[in-house]
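What follows is an incomplete set of chains from the complex, kept in their original frame.
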Amino acid sequence: MELTVYLAGEIHSSWREEIKEKAHSLKLPITFVGPMENHDRSDLIGEEILGKQPGSVFRDEAASSINNLRTEVLLNKSDLVIALFGEKYKQWNTAMDASAALSLGKPLILIRPVELHHPLKELSRKANVTVENVDQAIKALSYIFEEL
Amino acid sequence: MELTVYLAGEIHSSWREEIKEKAHSLKLPITFVGPMENHDRSDLIGEEILGKQPGSVFRDEAASSINNLRTEVLLNKSDLVIALFGEKYKQWNTAMDASAALSLGKPLILIRPVELHHPLKELSRKANVTVENVDQAIKALSYIFEEL
């Protein structure tokens, strides 16, 4: 049995690499997918494909249409979603992806520092599991395959 | 034809009152519902019902379970969702409610100041309509009933 896992969350740190490496060293049969991690490319992809837009709001809208396309295709292919929240950034699309996963019937692991427990309490209550770091998420993933 | 509209978003300003009054003065046949707006009551409802919890994380989890119950019942009864984002607060449950609405096939109006266009660009692209203030949202609601 192989799983596909979507990694939702900020693209400014290397948490996805950490998860992939640890899953690889544990030989977990998981394919990881996720958003474009090159931040500039993610912001500019709208104008790159759709051409120059009339101002920053429209440029953002163009970029988000391409990024949403990517997310929707990859989320549909996934068996489980991991959403990581950090101290910085608004991260509203992370919340949106997490909620979309739940609504699609896909299990959700939430990773967030304990300092963020208050603003994330409603999402945390809906997630299957809420943890504080990548190591805990890997243990939960690994547990799915144990003794199968 | 009557509609039920869920008003998702922060509970620190009086934007819901403004919407209700304007809809009332336009005689729109709309019932508005939404989260508990008494902030303290929203935070304390968990311990009030479930008893003293062992620390703030558990108290938040208790409160969020009751608040999620309310949101889920009322969201299920709604025909349309309006989600308002402001300059302050994390507002991740607003993003979560907005995304849940979309996943349930319920139309969504997003209200946000233009300053927030960048962090909300993905959600904005998924909403039916994105506006900057309550007056615009009321016009959109009113348009649904025009010439019916």
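Labels A and B are assigned to the chains in the order they are written; within every chain, residues are numbered from 1.
Here is the rule we use: a contact is a pair of C-beta atoms (placed from the backbone, for glycine too) under 8 Å apart; a residue touches a chain by one contact, two chains touch by 3 or more.
Here the structure is a predicted model, which means the values were calculated and not measured.
*Asks:* Given 2 placed copies of the single sequence, how many copies form the entire complex?
*Replies:* 8
Here, only the chains that are shown with their structure count from here on.
*Asks:* Using just the Cα atoms, superpose chain A onto chain B and tell me the rotation angle to the nearest 5°.
*Replies:* Angle of the fitting rotation, chain A to chain B: 180 degrees.
*Asks:* Taking the complex as given, what residues does chain A use to touch chain B?
*Replies:* By the definition above, chain A touches chain B via 56-57, 60-61, 63-65, 67-68, 71, 85, 89-93, 95-100, 102-104, 114, 116-126.
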